[in-house]
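Excluded from the complex is one protein chain; the other protein chains are retained at their positions.
A and B are the chain letters, set down in written order, and residue numbers restart from 1 in every chain.
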Amino acid sequence: MTVNAELYTEVQQYYANQMRLLDNLKIEDYAATFTPDGWIEHAHRGERAEGRTAMIAGMYAALPRYKGVVVRHWFDHLIVEPSDDGSLKVSYYTLVTRVNKEGHVVFEPTFTIDDVLVRIDGKLHTKSRYIIKDTPAE
Amino acid sequence: MTVNAELYTEVQQYYANQMRLLDNLKIEDYAATFTPDGWIEHAHRGERAEGRTAMIAGMYAALPRYKGVVVRHWFDHLIVEPSDDGSLKVSYYTLVTRVNKEGHVVFEPTFTIDDVLVRIDGKLHTKSRYIIKDTPAE
Partner (left out) sequence: MTVNAELYTEVQQYYANQMRLLDNLKIEDYAATFTPDGWIEHAHRGERAEGRTAMIAGMYAALPRYKGVVVRHWFDHLIVEPSDDGSLKVSYYTLVTRVNKEGHVVFEPTFTIDDVLVRIDGKLHTKSRYIIKDTPAE
């Protein structure tokens, strides 16, 4: 909870760049923002991609779902917590829009994300991304 | 207009935590982020809850409206203005989503919020929250 402003700004800019890569379907460049052994887990689907190669394969397989639309990931309420080992625990809200050629916007469900960021040669990389679909209690 | 980055970051993290409490229906913990005499006013409904006890009662009464949905409050365009007495005037936009079990998202009207934040033992607390529903001029 005692993140300083310089680090908070760095994390925001990191995500601003990472999301441009994801949203513009720069798949290999997006994967390169993760550590080589990084993973992404969609908790609600019980689905986990480990390592950049698996991520890239999964994203190419999903491409047909994004035909004819532009996806944008909107973040909010970023919480950054530095750990003793120098890694960062980051949590945030995500809203996802899809807009088609006619300009019609539709929304995916909302999500809450838990990331761990680490540095490689001083630059932030995502070590893990745990994606929770916001689901009402029974 | 002369807020520094450290304070701006602190305020952002404060709201990131406060909204997680509200959105996850941690009602008592949310009320504890206000001063004991803090108040929330919904200007458009002419409705005001004064003090944590009134807030908590009001939120429990409203719970049935949130059955079967997850609410998320999205903030933007935060303006932080420190006052001479050490309190902070904060203004921001709010977008509110509700997502149901099937992942369908609906939106509440947009709002503009005016808060006053003060410190108790060094930690930020909300002293007042004035909620304006964005309403077109006649």
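Here, a residue touches a chain if its C-beta (ideal position, glycine included) is under 8 Å from a C-beta of that chain, and two chains touch if they have at least 3 such contacts.
If you're wondering where the values come from, they're calculated on a predicted model, not measured in any experiment.
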| item | value |
| --- | --- |
| Residue among A:A62, A:V105, A:I120 or A:A137 touching the omitted chain | A:V105 |
| Missing-partner contacts on chain B, residue numbers | 1, 3-6, 8-9, 74, 76-80, 93, 95, 107-110, 133-136 |
| Absent chain, residues of chain A that touch it | 4-6, 8-9, 12-13, 15-17, 19-20, 67-70, 72, 74-76, 97, 99-101, 103-105 |
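In this section, only the chains that are shown with their structure count from here on.
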| item | value |
| --- | --- |
| Centre distance in Å when chain A and chain B are each reduced to the mean of their C-alpha atoms | 26 |
